[in-house]
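Next up is a structure, given as structure tokens.
Removed from the display is one protein chain of the complex; every other protein chain stays in position.
Up next, chain A:
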Amino acid sequence: MNLSFFDQFSSPSLLGIPLILISMVFPALLLPSLDNRWITNRLSTLQLWFINLVTKQLMMPLDKKGHKWALILTSLMIFLLLINLLGLLPYTFTPTTQLSMNLALAFPLWLATLLTGLRNQPSASLAHLLPEGTPTPLIPALILIETTSLLIRPLALGVRLTANLTAGHLLIQLISTATTALFSTMPAVSLLTFLVLFLLTILEVAVAMIQAYVFVLLLSLYLQENI
């Protein structure tokens, strides 16, 4: 089929039925389900080990009140990781390239951390708006700046994820188009481009994992400030 550069980023639909829900839910089907066995197969053992590792890492800086967030943060991490990695396969759709989805993830979670902080310890969370040790004349300006930085956090979270993945996918598409187009006329240059593509793919794998981790890590940091 003849693809344009937009096809990868358009929300998939089949005969008018939107498939976006399936594409978001599908990665969960790839994970082995809980089996009630004591010694599980390798995949289940590795999954358990990985989830333990992630949860411990995320929950270490938080005190007991923050442990309520363990489930949502860990599942968010696994969700983003799987979606990002599966998007690198050919002819797949990556839901995290859609700004709508990333903002829908970032905004409520960030707002939840903010409201938790304002509700439980209002003066402490407002105190974060002024870093320690600022010289007195700078205080009004700094408060405005910090407030802006606070309010822009959800946008930053969402746009960071979207931009990274979209840019990566777009680059892969462009360079592979170049490779395919050059293949018939200048095979040597095409091979060089293919090498670039190879390195870019490795980078994209790393970026996919790192972006998922960064998203969840920043949310846990915002939680630490406010819990």
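As a working rule, contacts are C-beta pairs under 8 Å (C-beta built on N, C-alpha and C of every residue); 3 or more make two chains touch, one makes a residue touch a chain; residues count from 1.
By definition in this document, contacts and distances are computed from a predicted model.
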| item | value |
| --- | --- |
| Per UniProt, the name of the complex member that is left out, chosen from "pantothenate kinase", "ATP synthase subunit b", "Acyl-coenzyme A oxidase" or "Proteasome beta subunit C-terminal domain-containing protein" | "ATP synthase subunit b" |
| Which residue of A:S11, A:T55 or A:S176 touches the chain not shown here | A:S176 |
| Hidden-chain contact residue, picked from the options A:M24, A:L88, A:L155 or A:V214 | A:L88 |
| Which residue of A:V25, A:L46, A:L71 or A:A156 touches the chain not shown here | A:L46 |
| Interface with the undisplayed chain - residues on chain A | 1-3, 33, 37-43, 45-46, 49, 88-91, 172-177, 179-180, 194, 197-198, 200-202, 205 |
